[in-house]
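Omission of a single protein chain aside, the complex is shown with its protein chains in their original locations.
Labels A, B and C are assigned to the chains in the order they are written; within every chain, residues are numbered from 1.
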Amino acid sequence: MDGSLALEIPQIFPEIALSVFGIAILLLDTFLPKSKRHAATGIALAAIALTAVFTLGLVGEDGTFFSGMIVVDGFSIFLRITFLVVGALTVLASSSYATRENLAVGEFQALVLFAIVGMNLMAASNELIMIFLGLETLSIASYILLGIKRSDAKSNEAALKYFLLGSFSSAFMLYGIALAYGATRTTNLEAIGREIAAGSAGMTLIYVAVGLLFVGFGFKVAVVPFHVWTPDVYEGAPTPISAFMSVGPKAAGFAVLVRVLMVAFPAAYAKWLGLVWLSAVLTMFVGNCVALVQSNIKRMLAYSSIAHAGYILVAVATRNQEGVAALLFYTLTYALMNIGAFTIVSLVSRQGDRKTYLDDYAGLGFKQPGLAAALSIFLLSLAGIPLTAGFAGKFFIFRAALESKFVWLAIIGVLNSAISVYYYLRVIVVMYMKEAPDDWSPVAMSSSAIAVIALSVLGILQFGIFPDMLISLARSSVIGYR
Amino acid sequence: MPMMLQFANVLVFLAVGIFFLVFSLTLSSLVRPYKYSAEKLSPYECGENPVGSPWIQFNIRFYVFALIFIVFDVEVVFLVPWAVVFKKLGMFAFVEGLIFIAILAVGLAYVWAKGDLQWVRPEERGSLAER
Amino acid sequence: MIPLGFYLVVSAILFSIGAYGFLIKRNIITLFMCIELMLNAVNLSFVAFARYYALLDGQVFVFFVMAVAAAEAAVGLGIIVALFRNRQTLNVDETNLMKW
Partner (left out) sequence: MPHSILTLITFLPAGGAALLLFWPRTGASAIRNIAMGVSLLTLLLSLPLFPAFDTSNPGMQFEQSAAWIPSLGIRYHVGIDGISLFLVLLTTVLTPVAILSSWKSIQTKVREYHLFMLLLETGMIGVFVALDFFLFYVFWEVMLVPMYFLIGVWGGQRRIYAAVKFFLYTMVGSVLMLLAIIALYLLNGATTFDFPAILESLHQGNLILSPGQQHWLFLAFFFAFAIKVPLFPLHTWLPDAHVEAPTAGSVVLAGVLLKMGTYGIVRFCLPLFPEATREFTPFISLLAVVGIIYGALVAMVQTDIKKLVAYSSVSHLGFVVLGIFALNEQGLHGAMYQMLNHGISTGALFLLVGMLYDRRHTRLIDEFGGLADPLPVFSAIFMIVALSSIGLPMLNGFVGEFLILLGAFDADRTYAVIAASGVILSAVYMLWVYQRVVFGQVTNPRNRRLLDLDFREKLVLLPLVVLIFWMGIYSESFLRKMDGSVSQVLQHFRSSAVVMKH
């Protein structure tokens, strides 16, 4: 057995590489003199690049490995790449942030790498145990990242709230796993699917299990009614980490949700569809309507990210390949726009994340046109205006919804995106149509932040104007998926 | 129903235990004399007079050590089963185990280098006064 | 021997106690303990199932859960310590810089 296992190690090279580099960065951060520690960023980026190479090396090696624990398929590879993009942008954004807030850069980057490991394992896991481990790796890393500003009470509070609710939700998820295991004698997703199909499983247990799992994942991806932690956590967290939290764990959570629901519990579709449908509608409405009245832009983006989780749930509900492809497209592009927006927010918020209110953006439009234009593009993309990736993503999702006859879900969705335009426009209004205060202090830019913003803008326009490449990729990677 | 019988045994034990407890306590309370004095009512402090409140704040360091300890204590959970079937698994598992231990060792080194194994962290020496 | 149902009921009760405590208690450490209680309730049902089906993987799962719980405990205590250093309180009602 050992031989075969040893042969399968290449399948998790990406994760191994990330972990090794993460540990290396930690040690460097400890033993190197302070002056050399900023090297961590470069190393982290190198690690991510290397991992990307390994991941792309897996293309075409579809199959399950480590006795069914790990699955390699287009879906998981696409997601792994997505997570690497998220990670790279986060690393870039946080390097300048960490120096500004004088935090330990090394710890920061290492933890981001560990978080990526967790997300990758989630995307690639074919096993409830692996899902749990990946999720916890991600969660524990993100607990620390949220609280990394040890002397800042808001950061502590964000970390604490996420920690308590996070572990609370993992308990629910675990219980769901336990019941699924009890009902089907296995924790392997495909095996569970087979057992249920064979009718040799107690359906009551299965339904309860699905419900509990949905609660668990619902917390992670912040869908109503499990969203209450989101605004506080995003507001209190170090801004690059808010960005990371709003895209990385969300995408990973949705990936797992889709895989579990479609591979393990297709038989319970009729049951979980109701959950997803209702939760999607609630999530869109609550997210958008509460976002309308926010004055703190970080909270506003938090509620907007809740709303976007709602759109993604629409894609989940469709349960067809179009839907999953749309989900992949959406999570990647959403990552670009949200990280971009949060990066600008963290720049504008100045040292100590103080200026995060709408009024702090007054007059930005003509004081620093480039920055404001970029933020406008991100916001318009979030609002789903054509020629931005946000529109393309919504377009694909609603197309999938209509294709599987979810007309009302689609109508509610588009009306919500019309509502959302209002609060995204509010920021643009303040930037361009209000005069700057007299005590205006220019926003300090940093090369790495500029890189993040530029990359995001380019990505958004690229995938917005010519989405063909990406959507075809997403489609081909979900072939035969469900 | 054999299982119920097993429970019956438990019940008997329970009853007997409770009986002895109640019996001995009541008996002693009946026979013993009642003479109160300040010394007797004070919490037992080796005959010394109690100083200050018993509710004192533990030094936060204890928590730090506790949570460092937890990690290594869980290590055993994995090492014991690994050690038990160690021979059957062979080289691959052996290497894996070593890697596992090595990672934890790195963790220990990290904690050590950060100065968390000292009772008073170097950078906190200055602020020791108000502790 | 005791039927599976008993264990499941016990674990369900423990889990509910944990969840209930999490929702009503105010001291962070207590919340923490409630979560641990829930995790161990889950462990109980895992072991019970594993024993019942005479499968080992359920018990292996328990190991992982324990390890993860320990790691969470470590991080959680760390967060709590940091919070206490800043706020001198462990009452969740007083950790309310941000309100939704």
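Quick note on the criterion: a residue touches a chain if its C-beta (ideal position, glycine included) is under 8 Å from a C-beta of that chain, and two chains touch if they have at least 3 such contacts.
This structure is a prediction, so every number in the text was calculated from the model and none was measured.
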Which displayed chains the unshown chain touches: A
Touching residue (missing chain; options A:A153, A:V414 or A:A436): A:V414
Residue, one of A:F13, A:Y207 or A:F395, that touches the chain absent here: A:F395
Hidden partner interface residues of subunit A, rising order: 366, 380, 385-387, 391, 395, 398-399, 402-403, 410-411, 414-415, 417-418, 421-422, 425, 429, 432-433, 466-468, 471-472, 475
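FYI, only the chains that are shown with their structure count from here on.
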Chain-level touch network, classified as line, ring, star, complete or other: complete
Pair joined by the larger number of C-beta contacts - A-B, A-C: A-C
Chain of greatest Cα-centre distance to subunit C: A
Centre-to-centre distance between subunit C and subunit B (centres being mean Cα positions), rounded to whole Å: 18
Between subunit C and subunit A, distance of the C-alpha-averaged centres to the nearest whole Å: 26
Two or more partner chains touched - positions in subunit B: none
Contacting residues of subunit A [partner subunit C, same complex]: 129, 132-133, 136, 139-140, 143-144, 147, 150-154, 156-161, 163-164, 167-168, 171, 174-175, 177-179, 181-182, 185-187, 228, 231-232, 235-236
Subunit A-facing residues of subunit C, complex: 8, 15, 18-19, 22, 28, 31-32, 35, 38-39, 41-42, 45-46, 49, 53, 55, 57-58, 60-61, 64-65, 68, 71-72, 75-76, 78-80, 82-83, 85-87, 92, 95-100
List of subunit B residues in touch with subunit A within their complex: 89-93, 103, 106, 109-110, 113-114
